[in-house]
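Apart from one protein chain that is not included, each protein chain of the complex appears where it belongs.
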Amino acid sequence: MISQPFEYSRPGTLAEALELLSGGSTKPLAGGMSLIPMMKLRLAAPEHLIDLSRIPGLDAISEGGGSIRIGALATHYGIESSALIRAKCPLLAETAGRIGDVQVRNSGTIGGSVAHADPSSDYAAALLALDATVHIAGRRGNRSLPYAEFLVDTFTTLLEPGELVEAIEIPAENPSTGSSYQKMVQPASGFAIVGVAARVARIAGKITFARIGITGLGSKAFRAVNVEALLLAGNAAAAAAAAGDGIEANSDLHASSHYRSQMVKVYCARAISTALSRAA
Amino acid sequence: MTQPIRVTINGTAHQHSVEPRLLLIHYLRDVAGLTGPHVGCETSICGACTVMVDGKAVKACTMFAVQADGREVLTIEGLASNGVLHPIQEAFWNEHGLQCGYCTPGMIMAVKQLLDRNPNPDEAGIRHAIEGNLCRCTGYQHIVNAVKAAAKSMGA
Partner (left out) sequence: MGTTLTETKTLVGQSVRRKEDPRLITGTATYVDDIQQPGMNYAAVVRSPHAAARIKGVDTKAARELPGVVAVFTGSDVAELGPVPCGASLPGLRVPYHHLLAQDRVYFVGHPVAVVVAHDRYIARDAAERVEVDYETVAAVTDSEKALAPGAPAVHPQWPDNLAFTFEQNGGDFAQAARDADVVVRQRITSQRLIPMALEPRGVVAEWRSGDKALTIYSSSQIPHLMRTLVAQILGIAENRLRVVAPEVGGGFGSKLNVYAEEALMGFVAMKTGKPVKWIESRRENFLATTHGRGHVDYLEIAAKKDGTILGLSLKLIQDLGAYHQLLTPAVPTLSVLMMPGLYRFRNIHATILGVFTNCVPTDAYRGAGRPEATHAIERIVDCLAAELKMDPAEIRFKNFVHNDEFPYLTATGLSYDSGNYAAPLEKALDLVSYSELRNQQAEARAAGRLMGIGIATYGEICAIGPSPATPAGGWESATVKIEPSGKVTVMSGVKVHGQGEETTFSQIVADELGVDMDDIVVLHGDTTLVQYGIGTFGSRATAIGGTALYFAVQDLKAKIKKFGAMMLNSDDVSFVGGRCVCNRSGKSVSLAEVAGASHRALALPPGTDPGLVATKFWEPPNFTFPFGAHIVVTEVDRETGGIKINRYVAVDDCGRIINPMIVAGQIHGGVAQGLGQALFEQAVYDESGQLVTGELTDYAVPKATMMPWIETGHTVTPSPVNPLGVKGVGEAGTIGCSPAVVNSVVDALSPLGVRHIDMPLTPEKIWTLIQGGAA
């Protein structure tokens, strides 16, 4: 219940934050929905927390050049309820609304979630399906990476020490694309046993575009390119059934690897079906 | 090593020097003397600690007091006004929306968040809005009734 002692700083600018983060055992604090529970259970003990929450503009959601830019400190509630995101990136809004509970969504942030890289992160499935880009700020300069590259493994990303996720960028959705996020919920924690994000588009009944992101199955979220290929090839029946093939499924108290590997197919089929029903 | 913070709680300004690791819930209960919000777990599931910070329902056990510096906190104790109960409190009373009362302060704050955002929620919306608040006594049914009654009396 009680974390180890630490120092606390609350920089007023991004530059100040980056300066502080270049020091020793520091950790950025966004919403704290992942970090603080870990600190309370003493599974994490950073010596110096850098609170990013008062840096102006870091939570801004804006549109420009055909894409939506979401500041790292945008909360799940902010994303869920943003008129812009609901219109231009509905998959992300839907996914944000499935994270945790109301209180978690009020505080938790997309930047914190992306940097934390929980293997059952809901956003991970959606960001893979959305071809998202991660904008990273560092003292030595900024850089951008496709989310698919940025995500390496369980709790592991390409963030270097001292770097911060500054924003997520997503191409604005084509209005004729249908999308859906379907999640099998672990009833105690609310986490995804499996979660599937699907985006599809079709012309004259033939699927011309498919992106499937899957979370919770293995050690990291992944894009189900095999499922996408089967959808594009017109083999919808086999598509969902191929979800998760070749991925070693997690096993825990709540779902064995066998069950999980079967449920990913069921939820994939449901995500595709719902996405198709929403497609033009 | 303590740091000064200024927090407005239920309309009153408070100034204290606190350890950064002091949780907001402990600050409210042990330092500011407001024992309405309760501690029920340490994994941010139960919601008994729910308060509002700058109008947003948060779990005070998953926030450090230093994060609330400069912010406005509303706890259950701040809901009634001049001895007059808030319609949500009145509705919980009328509809038997509580038994042991331990989850109630947090539950009522979560309900306030819901009705602030959606003045006329349906049953599914109500249950979804209190997913982060466990109750072991009521089975939630009378709580759903209380929320509907509160919405009605608040003009839905």
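For clarity, chains are labelled A and B in written order, and residue numbers in each chain start from 1.
Everything that follows uses one rule, which is that a residue touches a chain if its C-beta (ideal position, glycine included) is under 8 Å from a C-beta of that chain, and two chains touch if they have at least 3 such contacts.
In this text the structure is predicted, and so the values were computed from the model without any measurement.
**Student:** Touching the absent chain in the whole complex: find that residue among A:Ala15, A:Val152 or A:Ala188.
**Tutor:** Counting the whole complex, the residue in contact with the absent chain is A:Ala188.
**Student:** For the chain that's not shown, point to the residue among B:Val66, B:Leu115 or B:Ile143 touching it.
**Tutor:** With B:Val66, B:Leu115 or B:Ile143 as choices, the missing chain is touched by B:Ile143.
**Student:** Please pick, from B:Ile9, B:Leu34, B:Val66 or B:Leu115, the residue that touches the omitted chain in the full complex.
**Tutor:** The missing chain is touched by B:Leu34.
**Student:** Going by the touch rule given at the top, which residues of chain A touch the chain that is not shown?
**Tutor:** That gives, for chain A, the contact residues 1-2, 4, 42, 184, 186-189, 253-256, 259, 262-263, 266.
**Student:** Just the residue numbers, please: which parts of chain B touch the chain that's not shown?
**Tutor:** 19, 21-22, 26, 29-30, 34-43, 45-46, 48, 75-77, 79-80, 85, 89, 92-96, 98-105, 108, 123, 126-128, 130-131, 133-144
The definition used in the following text is that only the chains that are shown with their structure count from here on.
**Student:** Nearest whole angstrom, what separates the Cα centre of chain A from the Cα centre of chain B?
**Tutor:** 28
**Student:** Provide the residue numbers of chain A that touch chain B in the complex, in ascending order.
**Tutor:** Contact set of chain A toward chain B: 1-8, 10, 29, 32-33, 36-37, 39-41, 49, 51, 53, 77, 100-104, 106-107, 188-190.
**Student:** List the residues on chain B that touch chain A in their complex, please.
**Tutor:** Residues 1, 3, 19-21, 23, 39, 42-45, 47, 50, 56-59, 61-64, 66-67, 69, 110, 113-114, 129-133 of chain B touch chain A in their complex.
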